[in-house]
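In this view, the complex is presented without one of its protein chains, the others remaining in place.
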Amino acid sequence: MIPAAWICLLSPLAATLLITLGWNRLSRRGAGYLATLSVAVSFVAAIVAFAALLGDSPNERYHPSTLWSWLTAGQLDFGLRIVVDPLSVFMMLVVSGVGMLIVLYSIGYMDGDDEERRYFAYMALFVFSMLLLVQAGNLLILLVGWGLVGLSSYLLIGFWHDRPSAVAAAKKAFVINAIGDATFALALFLLIQRTGSLNFEVVFTQSIHGSWAINLIALGLLGGAVAKSAQLPLHTWLPDAMEGPTPVSALIHAATMVTAGVYLIVRTGSLFEQAPKVLELAAGLGAITIVMAGLIALVQVDIKRVIAYSTMSQIGYMFLAAGLGAYPNAMFHLMTHAFFKALLFMAAGLVIHALAGEQDMRKMGGLNRLLPFTYVCFAIGALSLAGIPPFAGFFSKDSILAAALDGGWYGELLWVAGMVGTFLTGLYAFRMLFIVFWGEPSGFVREHLMPGSHAHAREGPLSMTSTVGTLAVLTVIGGFLQFANVWTPLTTWLDPVARPLVEASGTQEAVSSILAVALGAAGIGIAWWIYGSRKAAAPRIAWAQNLLEHKFYFDEAYDFAFYRPAVFLATGLSRWIERPLVFGSVRELVQGVGLLGRDTSRLQTGLVRTYVLLIAASIAVLTVVFVAVR
Amino acid sequence: MIVASFANVLVWAIWVLAAFACLGSGIAVISFTNPFYASLSLIGNLASLAVMYLLLSAEFVAAAQVLVYAGAVMVMFLFVTAYLGNRADAPWAGAPSWQTLGAVAACSALFVEVIVVVGLKTSGRLSHQGKIDSSFGRPHEIGRLFLTDHLLAFEITSIVLLIAAVGGVILGSHSRDTPTKGVQQ
Partner (left out) sequence: MKGPDVVWYLCVAGFLFSTGALGVLIRRSPLIVLLSLEIMLNGANLALIAFSRHFAQGDGQIFALTVMAVAASEVVVGLGLIVAIARQKLDLDVDKLSTLRG
């Protein structure tokens, strides 16, 4: 089991190194196959680890393994440590499984790009980083994986580096993530001070003295999670991150990296439980994000941005669950969301690929007959997103909402937000579907759709269609992993690591589910009314439209509050301190030396008489000195 | 007694004459504008010095002084002065520049210091004059000293003279290139 875990972790890293070292000796396709193979090996290894873990009794399912002692300082000792336990194996399976499908899809999507090798090297690096994050056995290695994931995200968002918008988006993502990393690191410092270690066994079993300390630690961890998962208030980077290639958006910004925040909260649950106010804050932030992101998604015209805001919204659900202590529900939704969100992104990628790179929905239309396979997959994804049974999204989202009802008055408040979110989800998801796929093919589509003898050729190569199909199947069957209180293998599996604090009762489940499905269907219906059958025009409320199109003015607010003062400070420092003091002192020094040299050279008059006079005068003076000293 | 005191007075009188001649001709050398007159004043200086050497029982040195200095060196000076013509410069003309003032100050300081050191610091030690025998200052005594105690100085001096002679010849020879116009900086 331990070797399997290490193989799972290191296989994508090996691929990165091989691609980097081989470079031109490897064909572009070859790099793609190598990367896919490495992630497939990871997946197989994860399955092996899972099977081995199943063989253990539930209380013994915890196997750390240290490679060597990485950082020692005084009494502190941090090793290169991974751990195989139910939570980490679960994440390993999700990450490597979905990752494998997406990397395979990329072979078709990125075909023909000049820099394919660099892309696959980065993708393999990302998979390695994410696996490092989820397999970490102490919080320091988790932070390392955290940082590496941020780096891979930056590299992949800015992959097409000759596009200034992509570069700017990559920078934005990195900076906002860095804020989260900073709070995370500060929390770790406090934790080290209180417990003297960062290993999971030590940190999660001790109770931290001092309420302010534990609150700060939890707050720091939450800060990191919020930044990485693009929740309010550190969410502004996610829509811009759509500048990267579509498979990147699928893998990093839907299925895996953005869920790292949820994983963190579930993993460090015992710390958060000692700081209940922070947990409540997490749930609250999640709830606000659900509604806000759902509203913004209603006015987006870029197909990928709709899906991005949808991601933001769905992770809000996960935060809501984790914040209330419903950890298995959060993880369940993490898994199903990985399936259907990756499916949506990749199906959108098929559309974009077929339309030669166009992402504006207003130019699309009537693609249901032209791209039938894509249409079906997209519909499956959208239905799952809206929470319609029997697709996966229904089971996972409803489990969260039902658990919310068990969380006291605060939980019920959040439940309301979740319900509003369900309505909005149905609305924007099907708005997108109807605009893109229904109606008559638009002029743009007729001009630009790739020519092909029949639909199948237009839909894209086998690497793309097969993976999308696989994900569609998973979306259909994935929900049956857990159902209400009746069938809970996931909760049982995660029990040793993450015991839930709230459990919905049967009635709560039933009520919540029926209402949720009804609201979702209502959203779909209204979307059909406006966008599907074009029976009514979309309502235009100017101020609301403005507010939503500007994404609630968050970008402008941050620009005003942080960017402008920073630039002001920097220019001020440059002009008043650096130029006169630093520059000036160096320049003054140079000038001074020059002046000294010039003045000293004046002594060399070339006149013998002056020299002799000086000698005579010196002798006169020195004689006095010597005589007086005697 | 009277003879002794008369001899003493005689010595003192000669000394005073020689000293004043020495000092006077020294001042004359640095004051004359005409280099010819300055050279002649130097000859007078050398002669008075020779007299003083005689008073100090250094007969050989006195003779060498007249022969070498007055006879050879000054002849050279006069030759060159004749060759160069009468290029005069007036040292005391015009307003005293800081150079002149500085020079006068430095030199007066030097003179005063010599007097002070000689007068104050060496008062005790310079009272007893040593006894000399008859061979003091004689040529054979000088020669003996040169060839025994100070042989190295003797040899090196001969090398120096040789080098000076060679240098003089080289400096005085005609250069092969056409003399370029003097470059004034």
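Order of writing sets the chain letters: A and B. Residues in each chain are counted from 1.
Methods note: a contact is a pair of C-beta atoms (placed from the backbone, for glycine too) under 8 Å apart; a residue touches a chain by one contact, two chains touch by 3 or more.
Every value quoted in this text rests on a predicted model; they were computed, and no experiment measured them.
Colleague: For the chain that does not appear here, which of the shown chains does it touch in the whole complex?
Modeller: Spelled out, the missing chain touches these shown chains: A, B.
Colleague: Spell out the interface residues on subunit A facing the chain that's missing from view.
Modeller: Where subunit A meets the chain not shown: residues 601-609, 612-613, 616.
Colleague: Name, in rising order, the residues on subunit B that touch the hidden chain in the full complex.
Modeller: Residues of subunit B in contact with the hidden chain: 4, 7-8, 11-12, 15, 19, 22-23, 26-27, 29-30, 35, 38-39, 42, 45-46, 49, 52-53, 55-58, 60-61, 64-65, 68-69, 72-73, 76-77, 80-81, 83-84, 87-89, 91-92, 99-100, 102-104, 106-108, 110-111, 114-115, 118-119, 126, 129-132, 136-137, 141-142, 145-146, 149-150, 153-154, 157, 160-161, 163-165, 167-168, 170-172, 179-185.
We adopt the following convention: only the chains that are shown with their structure count from here on.
Colleague: Just give me the whole-number Å value for how far the CA centre of subunit A lies from that of subunit B.
Modeller: 100
Colleague: Show me the residue ranges of subunit A that touch subunit B in the complex, using the header's touch definition.
Modeller: 606, 609-610, 613, 616-617, 619-620, 623-624, 627, 630
Colleague: For subunit B, which residues count as touching subunit A in their complex?
Modeller: 99, 102-103, 105-107, 109-110, 113, 116-117, 121, 185
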